[in-house]
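Note that one protein chain is taken out, while the other chains of the complex remain in position.
Then we have subunit A:
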Amino acid sequence: MGSSSSRPQTRTRPVTRPNDPSGFTVVNGGHQPPAVYNSGVQYAPQQQQAPAQYPQQPRPPAPAEKKKTKTIRNDVNLKKHTLKLVQDESDPSVYYPTFTFDCGSPCSVTVFFMATESPSEKLRLRTSLQSPGRRVQYDKKLGCVFPPEDMDPSEYKQYGIVPALYADSQLSSAEANEDSGEHRWPICIRLECVVAEEALEDHKLGDLPAGCGMRDWIQSQTTYACLERHETTWSVKVLKQKIWVQNLAYELQEIYGLENAGTPVAEGPGQPSDDLGRECVICMSEPRDTTLLPCRHMCLCHECAQMLRQQTNKCPICRTPVRSLLEITLKT
């Protein structure tokens, strides 16, 4: 996810600003979409927590009903494409993560290895094999780097793992316990901040143990990843990201094609603009502003999307049947 604040990616506008031109609109084709689509697509709420929280209004079966979705703001965001695993220079058996992230409030970073999360403990992460390094504090800033520039390189390995201590199978995937619903994640990286409205209440993240369950005054993002072996070295692969906002957990989902959608359509020879993905793939004239659900391909303008609904009703990119449309108004 990019850092530009002009795009509603992971950091979207709060719902409570009716004049805000940015917004998500679900255009519902007469069926009852899962709760996730009412709440802003990018965030899939976790099972037990979500449904009661959303206003479930009875919906008439008329097609093309439009309703404003809830959008939520996420103050901390690890850019998952920047996450890498680096071999420690002083001790080559250790690999530590590096990444960049944005934080809209002062935040702390904690790195966990072999952490277990159960679905009922507000994202609490339990570690038994390796204790997490201490929290690293950051000031409010876009484009923060981990490890921080002022950290002594000799400290990096506190945030690292020695892959040789584990079986490959432990490192290469999340281990699920079907009975308890628990997952053990090879790597978790948690960014946490105190929500702005609560900052005066004297809440301190530092008073809480690393990996503790989320509180209503915390806003966080957790990146879950595994290791991948390449001959003699290791890399990291992101499996998912979750945020905690207003006392609820949401899984982040990417919208395919959002990156290019806001920029002007290139014209003229030498500009293969049809490949750059800015204009609607059907009319090739209007900008893309509508994402198809559930496949999350943002490839159409809202008019062509409506027309597609009435006709094939399949995604032009992947042919998945369309269940609903999400119109995204980009702030310019």
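Assorted remarks:
The working rule: a residue touches a chain if its C-beta (ideal position, glycine included) is under 8 Å from a C-beta of that chain, and two chains touch if they have at least 3 such contacts; residues count from 1.
Note that in this section contacts and distances are computed from a predicted model.
Candidate names were "Ubiquitin-conjugating enzyme E2", "Eukaryotic translation initiation factor 3 subunit I", "Elongator complex protein 5" or "Cytochrome c oxidase subunit IV-domain-containing protein", and the UniProt protein name of the unshown chain is "Ubiquitin-conjugating enzyme E2". Of the candidate positions A:V94, A:L308 or A:I328, contact with the hidden chain is made by A:L308. When the full complex is taken into account, the listed residue touching the unshown chain is A:C299, out of A:I218, A:C299 or A:V322. The chain omitted from view is touched by exactly one of A:S154, A:S180 or A:S285, namely A:S285.
The chain not shown here touches subunit A at positions 269-270, 272, 274, 281-285, 299, 307-308, 311-312, 314, 316-317, 319.
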